[in-house]
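Pasting a structure here, questions to come.
A protein chain is absent from this complex, but the other protein chains hold their places.
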Amino acid sequence: MRDKKMPLAQLLAARPAVLSSWPTGAEVDLDEAFAWQAKIPAAKRFSTAMRAARDARRVLTQPRAGVALIDEHIRLLKYLETEGEADLLPTTIDAYTRQNRYEEAARGIEKSVNAGTSLLNGFPAVNHGVAGCRRVTDAVSRPVQVRHGTPDARLLAEITLAGGFTSFEGGGISYNIPYTKNVPLAKSLQDWKYVDRLCGLYEERGFPINREPFGPLTGTLVPPCIGHAVAILEGLLALEQGVRSITLGYGQGGNMAQDIAAIATLRELADEYFQDAGFSGYELSIVFHQWMGGFPEDESRAFSIICWGAAVAALSGADKVIVKTPHEAMGIPTKEANAQGLRASRQTVDMLADQPRIETPQVLREKEIIRREVDCLLPRVLALGSGDTAAGAAAAFEAGILDVPFAPSVHTRGKILPMRDNEGCIRIFNPGAVPLDDDIAALHREKLAERARAEGRSVSFQMVTDDIYAVSKGRLVGRPR
Amino acid sequence: MRDKKMPLAQLLAARPAVLSSWPTGAEVDLDEAFAWQAKIPAAKRFSTAMRAARDARRVLTQPRAGVALIDEHIRLLKYLETEGEADLLPTTIDAYTRQNRYEEAARGIEKSVNAGTSLLNGFPAVNHGVAGCRRVTDAVSRPVQVRHGTPDARLLAEITLAGGFTSFEGGGISYNIPYTKNVPLAKSLQDWKYVDRLCGLYEERGFPINREPFGPLTGTLVPPCIGHAVAILEGLLALEQGVRSITLGYGQGGNMAQDIAAIATLRELADEYFQDAGFSGYELSIVFHQWMGGFPEDESRAFSIICWGAAVAALSGADKVIVKTPHEAMGIPTKEANAQGLRASRQTVDMLADQPRIETPQVLREKEIIRREVDCLLPRVLALGSGDTAAGAAAAFEAGILDVPFAPSVHTRGKILPMRDNEGCIRIFNPGAVPLDDDIAALHREKLAERARAEGRSVSFQMVTDDIYAVSKGRLVGRPR
Amino acid sequence: MNAPTIVLGVIGADCHSVGNKILDAFFNEKGFRVVNLGVMVSQDEFIDAAIETGAAAILVSSLYGHGEIDCEGFRGRCVERGLEQIVLYVGGNLVVGKTPHEAVAEKFSAMGFDRVFFPNDDLEKAARLLEEDIRARPREPVTERPA
Partner (left out) sequence: MNAPTIVLGVIGADCHSVGNKILDAFFNEKGFRVVNLGVMVSQDEFIDAAIETGAAAILVSSLYGHGEIDCEGFRGRCVERGLEQIVLYVGGNLVVGKTPHEAVAEKFSAMGFDRVFFPNDDLEKAARLLEEDIRARPREPVTERPA
């Protein structure tokens, strides 16, 4: 295996510019940060919790949550810990910070102070700085992760890792394509190499930082093979920079068999590709995201989606489930609504903990399909990079070999057109330039034709629209009225 | 096939005494009642709805609901129809009426008027009389069923059928053993023969009355074979009296494979036993009851149980699901809470409508076990009666061949002792006198030993207690702390 | 303390037997002599049994919602029949509908019950309280007085 790790000197050389991009950057002192991380008890380290869950075959629960002000944010997290019984805590970052618009974040903080309520959709960690972050991570008793959607997360990583967080979500593809419009992939991949290298550095010093690529992408009819390919690529990129604790993610699709197959294959394929690339000794875990698409406004119906997600998380043997709330369709949840989603999910995963895994013929078939598809994509991507994984990924998007549906970014072709088949599995009507083998592409088309026949209409864009709305209207497949 | 139908003359001869047992009985005039039933539109007839659901492979939702006063009850049902989107409506009868204590019911009505809120746990249909019932059935636009728990339901049936209800829950065993203390089975079976014959008479005249034996019994760790045996016996008893639309029920056990197997075998075995007894032309449907045991107080957790029940109802292909509410552990639900349970259930069953049926090796194994067990019991019961199904049932309980766990009645031995195995399936630790074949009994013991080993304790009564509390404490299997 | 006798049962037309069976087993294990009347027990049946067995306490359960109606006048009836000193507990889902515990406890305390329990209350604690309450009450012999 060729060592693709960024030389330490290169990282160190790049740091000053990053740290000086906002005043709080000056608070970061790496040695002091290691000393701080050294004081974090094992029970609060993310990687330890994930490994323990995997060993015990437990499904851990984790919410999303973040508000503008520190004290309010601490209250929120403590509430989710006690009243929500969350195993793992998040700190969701606001959308200005994600775009490195720290001035706007500052304005949001100010307005929130004045309004007496958070006007930001997350916690502006960069503005709050290292000390602010430490107040947060110190106040709670569970492991805390930074969850965001930031194409250039270098400063955010510097500040939050020094701030005592032990897990960092995202990746150069998954936090670009679904979250931005114009950022070139080469740029975000390069910036995430910095982040991964920084995490790897903490790992080297004995402070494992769990890394979690964002699996669900646009959360909207993403075919498993697309999500899996991106997740495995980002896993490889993190491993290359010395990360050891990796959690790959998948957003619930809706058909149980396909979802179970997706979780199983994500684990299996990641291991295969990681080992093929020469890695060993890493710790792989899998996170299942409850339904990431549009929710219904009615809270009872939202509970249904939450619980079904938790059920499939348990039945598929995921290690962690990211939990939605009954407020999902409406807005950032209150802490109470967030705890409700957590408790409903906890009841479900615990109640289902003793159920045996499900291996129906459908599950086996879907596993086979996903494997075949990923094997159509990933080797080509890796080959394109001739040894440089990031270059391969960027070239693959450029060539349309990888393509994410409904994404905002101009750097994905957006030609791939997914829709549901008659049983609700996500299929690909038009693969665009995604190089699926002919028999696989034919299988997708046949499955969609089957649905079209059942609905007495032809396969059309209307079906996609119907599918996008379906769950929020109480169905999985968007049937004609 | 020997015709076991009660001669019409015998029914007619018995009616005056029944109708004179409470003043409102005088309101019942059979011919006028038929004329009234003739005006009920097909869309409001229960049997039609059940058949349509079966044909369309839909799962219909139905709540439980009943309050003391007529107007309040109508408001409640209309709310469940509009806000709860219930496909089928109930009228749950209060507990005094169930014991034929109409004077106490009258006092409850009076107190409720004074208190301005219902102090009864159901709708006292006998006290409200035919006219009162008609106001209710008239006011709504969905089929309405009488749901109760009455060992002697003759007057209740007379009044409610004349009152425009088109389905009647219960049976001589299922509304005796779990609901009473001292009523002899021979007595309740005789009284239910009257009820079935009355329903059969309506059927003869062209007004099908759907009959639904109460499947869940005590709702507490009831092994599927016990519930199935009772359900099929009561189905036979109803068919013998001319009933044609039959809905057999099953209360969720908690292990998905066992629950799916239970629904499948209930349908298959009922058909087999019905046909063996010479019946044809009946319409059989299956109802799945969401978890009937103790609930947690927390409403979010209750939602989880409700949704998981709805999910298994859908996955098992039941035709109807009886829906619990987030208030279950606390008290009779408000109409809002009831509608919440309904909407959460509707979202789940609709969202899962397109999932294919699940046939795992576990499901197949559980189906085989249940079949074997029922075949150990039912032929013996029928043989005991030498042609008289009711006599066979009574004798079987007398002999302990049928036995219901945790029941209040002295007329079941209460020797059968169920508990969960390591995967949460309900097994029989001690069958009492229930004649399971040796290999089946051994299989149960082995499964329980497996759990005991996993928990590092021996099989004990403590396990049963732990299992009874488990779901309300957030688990399925009652593991030691 | 050597095995005080307690009478257990579910009042009124209530058929919920599961909790009753568990309470029976539990209090037996805790060393009480349990006289379990099962379900559907009337006030007088409770009192008859208490008198007959010289019980120190009556534990009434009501799950089905009619508790308020069924328990009315229970304490008065005990007094009438000479059980001034008997410890009177009640527990379960005592009223119709989800109601704050405090409101329910107040209502049943006012009705003369010494303690009021809810489904999720800790039984261990209930047993400790029961021992204390029994120990605390004056030790005259229980005699029936003309009603």
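We just call them A, B and C in the order they show up, numbering each chain from 1.
Here is the rule we go by: a residue touches a chain if its C-beta (ideal position, glycine included) is under 8 Å from a C-beta of that chain, and two chains touch if they have at least 3 such contacts.
Bear in mind that the values here come from a model prediction, so they are computed numbers and not experimental data.
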* **Chains still shown that are in contact with the chain withheld from the display** => A
* Which of these, A:220, A:285 or A:304, touches the one chain of the complex that we don't see? -> A:220
* Structure fact -> Sole touch to the unshown chain from A:107, A:135 or A:357: residue A:107
* For the chain left off this view, which of A:90, A:178 or A:474 is in contact with it? -> A:178
* Sort through A:297, A:368 or A:437 and give me the one touching the missing partner chain. => A:297
* Structure fact -> Cross-chain touch to the chain not pictured, restricted to A:126, A:332, A:384 or A:463, is A:332
* Residues belonging to chain A that touch the chain removed from view -> 94-96, 98-99, 101, 104, 107-108, 111, 117-121, 149, 178-181, 218, 220, 293-294, 297, 327, 329-334, 337, 406-408, 461, 465, 468, 472
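We take it that only the chains that are shown with their structure count from here on.
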* Asked: If each chain is a dot and touching chains are joined, what shape do you get: line, ring, star, complete or other?
  -> line
* Structure fact -> Per-chain Cα centroid nearest the overall protein Cα centroid belongs to chain B
* Asked: Measuring centre to centre with C-alpha atoms, which chain is farthest from chain C?
  -> A
* To do: Could you give the separation in Å between the centres of chain B and chain C, each centre being the mean of its C-alpha atoms?
  => 31
* Structure fact -> When centres are defined as mean Cα positions, the distance from chain A to chain B in whole Å is 45
* **Whole-Å separation of chain centres (CA-atom averages), chain A against chain C** => 55
